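The complex appears here without one of its protein chains, the remainder shown in place.
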Amino acid sequence: MEHKFKPSKYYYTFGPHEPALRLKPGDTLITDTVDARGYDSKGNPIPDGMRQQSEDTEYYPANPLVGPFYVEDAELGATLIVKIKKITLNRDTAWSRINPNFGSLTEEGPGKRLLLNEPLDARYFPWTLDLGRKVANLNLEKSKLGKIEVPLRPFIGSIGVAPRYGRIETSLTPGEYGGNMDCVETKEGITIYFPVFVKGAYLAFGDVHAVQGDGELCGTALETSAEVNLEVNVIKGKMIEWPRLEDDKFIMVAGSSRPLMEAFKIAHVELINWLVADYGFDRWEALQILTQVGTCRIGNVVDPNYTVVAKFPKKYLP
Amino acid sequence: MEHKFKPSKYYYTFGPHEPALRLKPGDTLITDTVDARGYDSKGNPIPDGMRQQSEDTEYYPANPLVGPFYVEDAELGATLIVKIKKITLNRDTAWSRINPNFGSLTEEGPGKRLLLNEPLDARYFPWTLDLGRKVANLNLEKSKLGKIEVPLRPFIGSIGVAPRYGRIETSLTPGEYGGNMDCVETKEGITIYFPVFVKGAYLAFGDVHAVQGDGELCGTALETSAEVNLEVNVIKGKMIEWPRLEDDKFIMVAGSSRPLMEAFKIAHVELINWLVADYGFDRWEALQILTQVGTCRIGNVVDPNYTVVAKFPKKYLP
Amino acid sequence: MEHKFKPSKYYYTFGPHEPALRLKPGDTLITDTVDARGYDSKGNPIPDGMRQQSEDTEYYPANPLVGPFYVEDAELGATLIVKIKKITLNRDTAWSRINPNFGSLTEEGPGKRLLLNEPLDARYFPWTLDLGRKVANLNLEKSKLGKIEVPLRPFIGSIGVAPRYGRIETSLTPGEYGGNMDCVETKEGITIYFPVFVKGAYLAFGDVHAVQGDGELCGTALETSAEVNLEVNVIKGKMIEWPRLEDDKFIMVAGSSRPLMEAFKIAHVELINWLVADYGFDRWEALQILTQVGTCRIGNVVDPNYTVVAKFPKKYLP
Partner (left out) sequence: MEHKFKPSKYYYTFGPHEPALRLKPGDTLITDTVDARGYDSKGNPIPDGMRQQSEDTEYYPANPLVGPFYVEDAELGATLIVKIKKITLNRDTAWSRINPNFGSLTEEGPGKRLLLNEPLDARYFPWTLDLGRKVANLNLEKSKLGKIEVPLRPFIGSIGVAPRYGRIETSLTPGEYGGNMDCVETKEGITIYFPVFVKGAYLAFGDVHAVQGDGELCGTALETSAEVNLEVNVIKGKMIEWPRLEDDKFIMVAGSSRPLMEAFKIAHVELINWLVADYGFDRWEALQILTQVGTCRIGNVVDPNYTVVAKFPKKYLP
């Protein structure tokens, strides 16, 4: 069954909130996401009353999520499968911004003052998107750098399920439930496997990026809105520990933690565990082959947790 | 006003749950805490139905909290003051345990597989507490090490308020809202200042330790139950960023994050900010004097976040 | 001038040792490297007396280096250019090994016991190299995984100059002088720019890998011998801070440090500094564009220092 869903509420947290819609395994969901600041395809902000309430309205107004979507049969201990069938950018602008005390190369994070140095000044970068030619442009003519043109490679920055034990996570944090992984792999054509910690899974997503490099250095990619088309399914009785991803060429694991090396280790250890459990490798063989043929991508090194995606080429699977 | 409170429910998360009791500034609260596994002064577990519900009953049954206590006048942006007037241990046993995949020296954490090595085997250590002589004993006579006797130095392992933006944190995690800091400074006689992120503050606490060294290496200290006596107050209109502590000799800040160095930096930067804002130092002077006279304690290096307490001796304040 | 050089001594340290040969800018050097344990193209070990002497003959017998090569005109503060023109594998075997207390996923390093867990057992993996078909093979038929076949992608694991201030570094450590970066980018066709810290530069190299994935997880890649053909040049009066790399498509910086995030930051900050100094970007523009189009590779996460290579696509240069 195909659901065309129009959001009436946006959340800033992953958790078992009142479901926006109930899906059955095999269902397709088509819905629109707004950008990281809540602006839609027309450039309009989320209307009053449609945002998740909080006393502290100054804090964390980033990454509004659509959902949560309750998935039937997604019991505790099952695996939720989400196939991203299509991501259609739906406006001709995107923005990026250098923010004081934020980003990889200033070593500061949300609510964390780690330095005595003065923060880097803010700077706003308005990009235009040419959806026909599938490129993004930034005008730097004042600096004689001219016009920068980059191919569009859209992906969903933030997608996840309700964390375990009733824990609620903000839409800025990635973890074992997925979340704001900001990794370029959660793009059209990918299949994501999420552990189910809470009955119904409570899938939610948002924060589409039109373009992004490894690490999301300055803390913001090309932030924009999109129409997302995805299909959900459930594997009963199979629990995984961390989000797994699969496309034509790779099986992958997305590990999220701090410091960066811990995200790296989580992703690789879980990928080895996968090779051992499902593909007949012993621990040493899996480690050996992954050492020689594995690659990895760094999702973000900005958020409260960092994300590393470890990748194993499918052509080396038996 | 003095409240003798008998808990009827225990939580495993810090957050704006249904208040257990409403306190006014100046009130004193006397209540019992159970140990990290939920056992009380008689050695009885928390009765069925008095634990916070969750689908996933296998997970995180550590550090049940009493509360939350709603404090009048604790508005968003205020500071909650909690003075620990007394911690009275109330049974003659404590336990500690080496758990597989847990603790500083195995580099593993809750839900995180970081190693391919085999985990260290479990071992249970039953300690006895002599409340009269104020010592804890462990019998290692089989190993010819004889009987180890250690002076009691009880403190509250886990004490905090509701995190910002409706975020719910498990009772195992410390952060800017306090929580499971497991630092030896949250002992009798200390005054703790918490930022208030949610109206009412929602103070909760538990997990008293009879004895613990720096870092809580194996992941469990001398876990026991106690009667806690504390007084609450509110400073309106003054927002702090991280928990501050004060006793006769030191002003302190408890920073919690990962990696360890980030907790270290948070604690020290916030302590410098405090010296600058309230005591007339400029940034360079505060850094210079703290460099020469500051000390620090490492709370825990086990939990999802680590805790460092940076200390400035009051005798160097103007 | 082209030098065919036959090594008569192998070093285990980068430093201003007695030069093996003096090169002029523009010269080409062709020489053979032995594998990480000192075995040559015939499978013979380095003869007695040709190894750098040390009292402690048990320690660090890894990565014997050829050189050092003294480069005329390479004054302190200059930049040494090394173009790798050809890497010719010259035997039909390579080996890899899982070593106890070594590698990314056991969190141990040379001389560092960080865990109480038991180490992972050793395992030796003999690979064969088909130099005609340009593939490496590993027979895992006992495990029913069959024969693994991987395309050869040879690169130099360890290449660098004398560190600054007379500091001598072992051939296992990477740093601002290059060294054991174990990054897949130091392959045929690459141009490497090294800072010159000591007059003559004292170029040395070895440790060719036939194949390796990101991070060199288990601590050893496909270790083998090779003939290396490279050309040296000097840029006078231009000092860089860290090794820079360039091929047809990317300009790159290799940062080496611990923890992993510090290597990441060094590489990206230095790449931004490069964009600002040589290509007309201001600091914000360089950060912005690198955020959107930058990629990175993780060299090794094994050695005393880890290596990250930050990459900027040349098509976005003005």
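Here the chain labels run A, B and C in written order, and each chain numbers its own residues starting at 1.
We adopt the following convention: contacts are C-beta pairs under 8 Å (C-beta built on N, C-alpha and C of every residue); 3 or more make two chains touch, one makes a residue touch a chain.
Values in this document were obtained by computation on a predicted structure and should not be read as measured data.
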*Among A:Val66, A:Leu80, A:Ala94 or A:Leu120, which residue is in touch with the absent chain?*
A:Leu120
*In the complete assembly, which of B:Glu72, B:Asp247 or B:Glu285 touches the absent chain?*
B:Glu285
*Can you work out which residue in C:Asp27, C:Asp73, C:Glu169 or C:Glu223 touches the chain that's missing from view?*
C:Glu169
*Quickly run down the residues of chain B that touch the omitted chain.*
96, 98, 103-105, 107, 120-121, 123, 125, 136, 138, 140, 143-146, 148, 150, 211-218, 220-222, 259-261, 264-265, 268-269, 272, 279-285, 287-296, 298, 301, 306, 316, 318
*Residues of chain A in contact with the chain that isn't shown?*
105-107, 114-120, 259
*Which chain C residues would touch the chain omitted from the figure, given the whole complex?*
12-13, 15, 52, 54-56, 59-60, 76, 111-116, 164-170, 176, 197-199, 241, 257-259, 262, 265-266, 269-270, 272-273, 283, 287
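One rule holds for everything that comes next: only the chains that are shown with their structure count from here on.
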_Rotating chain A so that its CA atoms sit on those of chain B: what angle is that, to a multiple of 5 degrees?_
180
*Averaged over CA atoms, how far is the centre of chain B from the centre of chain C? Could you give it in whole Å?*
47
_Can you list every residue of chain C that touches 2 or more other chains, as numbers and ranges?_
105, 107, 120, 259
